[in-house]
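Report on the structure given below.
A single protein chain has been omitted from the complex, and every remaining protein chain is retained in its original position.
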Amino acid sequence: MTGATYASVLGLAASVVLLAAVATLWRRSLHAIVRALAAQGVALAGVAAVLGLHHHDPGLLVVALLVLGAKAVVIPLLLTRVVHVDPTSRETQPLVNVPASLVAAGALTFLAFAASRAVTALVPTTAGRLIPIGLAAMLVGFFALVTRRKAVSQIVGVLLVDNGVALVAFLATAGVPLLVELGASLDVLLAVIVLQVLAIQLRSRLGSFDLDQLTELHD
Amino acid sequence: MLVLVLVVPVACAVVCGIAPWRRALGWLGTASASAVLVLGVALAASVVHGPAVTGMAGILRADALSAFMVVVIGVIAVLATWQGVRYLDGEIAAGRCTPRHASLYAVLVQAFLATMLLAVLAANLGVLWVAVEATTIVTTFLVGHRRTRTSLEASWKYIVICSVGIALAFLGTVLVYLAALHVGGQGPNPLDWTALVRESHQLDPGVMRLAFALLVLGYGTKVGLAPMHSWLPDAHSQAPAPVSALMSGVLLTVAFYAILRFKVIADGALGPPFARTMLVIVGLLSLLVAASLLLTQRDYKRMLAYHSVEHMGLIALGAAAGTPLAIAAVLLHVLGHGLAKGVLFLASGEVLLTEGTSEIERVPALLQRRPLLGGIFGFGLIALLGFPPFSLFVSELNMLRAEFQVGLGWAAAVSLVCMAVIFAAVMSHGRHLLLGRDQGDRRLPTVALVAVPLIGGLVGCAFIGISAWPLQPLLHAAAGIVAP
Partner (left out) sequence: MSASSLAGAAAAGGVQVVALAFGAPMLLGVMRKVRCRIEGRVGPPVLQPLRDIRKLFRKERIRPDQATWIFPLAPVLLVATVIVAGAIAPLVTTRPALANGSDLFVIVYLLLTGSAVLALAGLDAGTAFGGMGSSRAVTIGALAEPALLVTILALSFGAHTSNLPAIVHATVVDPGTLATPQRLFALGALVVVIVAESGRLPVDNPATHLELTMVHEAMVLEYAGPDLALVTAGEAMRLALLLGILVNLVVPWGIGATDGAGGIALGLLALSGKVLVAGSALALFEVFTAKVRLFRLPELLAGAFVLAVLGVVSGLVVR
């Protein structure tokens, strides 16, 4: 892959990851939010694949396939099942309204750039310069987790944080050692299954996914 | 031998999963925990003066610090699994739990032990992370085991918050890996802890700063340090009592063990001040949060959970001091707190089982109605508040001494104020709970099955408070690893 093409495609894929994270703050329909998560999974797999092709590392290509399978197919499928339990639900009243959330996302992006200057200095490659984008995606996911009310949106927030961290991992190190990456992916999948099981159990107890109804435990 | 430590609980879990539920399986769990304890003691004996033991092709490694943690896990696991039999009896008798659920409980508790042991025995920081994430997953199901509305809410909050914490910790680990890669001259295992400590002074400071901050925030979520503590009161109060004992007594400190391992690396790369500042901040914040919220607690299990936040704050402050004395005191505190908190949670589980409510107002005059149980509860509270002869007195005193020695006297003073406030709060709640005169004559005997492990735990706590033998060499060796 030539240098310029590699830089453009990698940059594009990383930017789509961040864009998908912002899209979960933008859209209100839960289906659209899950679709944004799936798009992010595809983009993340794309980043891994591009890195693998550039460094001629077949391990990374395997990881890209795993990421595609887990984060772009299986997890959105599980989440769609959760959404179908209550198909008409929408994120109608987030804690921070949509325009303010979007502006906050822009601010968080700049914060990520400021905070990761030491890291980009350490990795002056093309991939290293994109690390702040991963950090920004993580921060946006954290913001989504904190300000959204629906259970599905909060699960998506957790997954966004995880995808952001995975993007940073791919870009910074061209893949953490395979064993740990496998373990990490497996753990995340298990965690999502747990979250989904809990969400369905919650639904059967409460009748809806509005976590505002879960306020018995507080001080 | 290291592999054996892991194999025992895993095998027990498999057996509990396959065989149909029988009461004897609960005792099998206790047997496995006792085996772990024995193996831990043997391990400690071998590493306290000798070199570290490795196993499983370098993935596992036990030095004095790990061995000490294995002993801690073993001790509290014995207590918890012993009481677990009683818990399951009660649940099955009340019809809230089918035999299948009981098997699930047993399997999950053993898996919980196995993952915690993996975490403390890991030589590779990535494996450590995987193990801590695994504990989160396993304990989520355990917290929600009772399947009531509140326990489901608690487990939901638990997994959401802890997953985020784990993700942050993963990012921190990745950044450390990145810094290690750039030092060059790597073996095939850049995340190996001993290798990282060896070259810690070469690691890039900017990256390590960001990494350590993320790690403290990430693993600190699992420790229950403020401001990431909000899952703790809910999860620890809603979980079954033996699980609460295990989580409060051991899991929090296993996560703190992870922070300690990274602190060694950070101190090498950045010098002590950075880690000290971070730990002081989160420690003081935890103390303040715990002090302010303990005053208004109405539920005794939640009160105990907030008390754990306080003790984790104290441990963080002690680790911030960083001298060998401080670290030895911190480790002693880990053991003492685990014992005392474990005993208290188990006793409260017994109270919940027989009284049916966990509100302080509705369980008065425990000393009059259930003298043995009330006595255990009372002594447990006294132990937790740091009275002699219990070991928490010694450990807290030494931590404060160390903090004054390194110039953290102001932090120590703040923590003393908070401890005083907490003392008052716990005393007032304890007074409601224990003293008073009950109109009816609802005396109930306390079963020996329950009393024996609890009294044993308290006696142990007092014993190590009076004389740290035979732990002294182990504590010194472990402290030497963290604060060379």
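By letter and in written order, the chains are A and B; residue numbering begins at 1 in each of them.
Note that in this section a residue touches a chain if its C-beta (ideal position, glycine included) is under 8 Å from a C-beta of that chain, and two chains touch if they have at least 3 such contacts.
Note that this is a predicted model, so its numbers are computed, not measured.
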{"item": "Neighbouring shown chains of the undisplayed chain, as defined at the top", "value": "A"}
{"item": "Candidates A:Gly52, A:Pro132 or A:Gly157 - the one touching the absent chain", "value": "A:Pro132"}
{"item": "Contact set of subunit A toward the excluded chain (per top definition)", "value": "4-5, 7-12, 14-15, 18-19, 22, 26, 98-99, 102-103, 105-106, 109-110, 113, 126, 129-130, 132-133, 136"}
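Note that in this section only the chains that are shown with their structure count from here on.
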{"item": "Touching residues (chain side subunit B, partner subunit A) in the complex", "value": "124, 126-127, 129-130, 133-134, 136-137, 140-141, 144, 147, 149-150, 152-157, 159-160, 163-164, 167-168, 170-171, 174-175, 177-179, 181-182, 190-191, 204-207, 209-210, 233-234, 237-238, 293, 296-297"}
{"item": "Subunit B partner contacts - residues on subunit A that touch it in the complex", "value": "115-119, 121-123, 138, 142, 145, 151, 154-155, 158, 161-162, 165, 168-169, 172-173, 176-177, 179-180, 183-184, 187, 190-191, 194-195, 198-199, 201-202, 205-206, 211, 214, 216-217, 219"}
